[in-house]
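Right, chain A next:
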Amino acid sequence: MSYLAGKELRIVGFLCNWCSYGGADTAGVGRFKQPTDLRIIRVPCSGRVNPLFVVKALLNGADGVLVSGCHPRDCHYSDGNFYARRRLEMLKRLLPFLGIDERRFHYTWVSASEGARWKNVVTDFTKAIHELGPFHQKEEKTECS
Partner candidate 1 sequence: MEPINLTEKTDWQFIDQVKKESLQDPALCYQCGNCTAGCPYTKYFDYPVSQVMRLFQTGQKETILNSRSIWLCATCETCTTRCPCEIDIAHIMDVLRIIARRENYVSEKDVKTFYDSFLSSMKHHGRVFEVGILMGYNFKSGHLLADADLGPKILGKGKIHFLPTRIKGRDKVAEIFRKFQEMRKNRV
Partner candidate 2 sequence: MRVGVFICHCGNNIAGTVEVAKVAEAARMMPGVAFATTYMYTCSEPGQEEIKEAIKREKLDRVVVAACSPRMHEVTFRRTVEKTGLNRYFFEMANIREHCSWIGEDKELNTNKAIEAIKLAVEKAKQNKPLFPAKFKINKRVLVIGGGVAGMQAALDCADGGLDVVLVEKSPSVGGMMARLDKTFPTVDCSICILGPKMVDVSQHEKINLYAYSEIEEIKGYVGNYQIKIRKKATYVDWSKCTGCGACIEKCPSRNAFDYFNFGVAPARAINIPFPQAIPKKAKIDAQFCRQFIKGKCGVCAKFCPVGAINYEMKDEIVTEDVGAIIVASGYGLIDLDKLPEYGGGRYPDVISGIQYERILNASGPTSGHIERPSDHAEPKTIVFVSCAGSRDKSIGIPYCSNFCCMYIAKQAILTKDHIPDSRSYVFYMDIRSPGKGYDEFTRRAQEEYGVQYIRGRVSRIYPKGKKMIVKGADTLLGTQVEIEADLVVLATAVTATTDARTLAEKLHISYDPHGFYVESHPKLRPVETNTSGVFLAGACQGPKDIPASVGQGSAAAAKVLSIFSKDTLESDPQIARVNTNICVGCRKCIGTCPFGAIEEQQLRDGRIIANVIETVCAGCGICNSTCPCGAIQLQHFTDNQLLAEVNALCLT
Partner candidate 3 sequence: MSEKEYIYFPGCSLEASAIEYDMSVRKVLAALGVKLIEPDDWSCCGSTPAHSVDHVFAAAVAARNLAIVEKMGASTVITACPACLSAFKKAHLRMKKEEGFKKEVNAILDEPYNCGVTAKSVLQILVEDIGPKPVAEKVTLDFPDLKVAPYYGCIINRPPEIMEFDDPENPMAMDNLMTSVGVKVCDFAFKVECCGAAFGVAKRKMVNELSSKVLSMALDAGANCLVVTCQLCHQNLDLRQGQINNTMGSSFNIPVLFFTQVMGLTYGYSPQELGIDKHNIQAEGLLKTRRPVEERIKEEQEKAKAKKPKAKKAEEEES
């Protein structure tokens, strides 16, 4: 593992290009200090996030997955985040059946201007994952890819 064992956990974030990725940029420009665990994958829209990506990330080694898009009704593509919300809510309910604590997955909305909010989202989610601890030591899962 290339993450710094003991100091960080693996958290993967899927961020929509228009709102949340911009919000994370805004947080950076504003120098809002955040925990470093999160790794960001840029997608055009939260509606592009296939729930399988989340499951794959968790089963393959991630300790937490965060999806963040535009606020409902503020989607760059009209309704993409509504699709995302429906799918991701369903996913949240299904995770326990896959042996995954649903708290390891979180989805939220952050707009491009909400740098401070982004910082809080990252800080809170990272804290929550650290409270849950590393996923794969506790719950030995067969790797699938």
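How these were chosen: all candidates are chains of the complex that A comes from, given by their letters.
Here, a residue touches a chain if its C-beta (ideal position, glycine included) is under 8 Å from a C-beta of that chain, and two chains touch if they have at least 3 such contacts; residues count from 1.
Nothing here was measured: the structure is a model prediction, and the numbers come from that model.
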Chain A in this complex: which of 1, 2 or 3 touches it? 2
Write out the stretch or stretches of chain A touching candidate 2 in their complex. 1-4, 7-8, 10, 12, 17-19, 21-22, 24-25, 27-29, 31-36, 39-45, 47-51, 53, 56-57, 60-62, 70, 73-80, 83, 87, 111-114, 119, 145
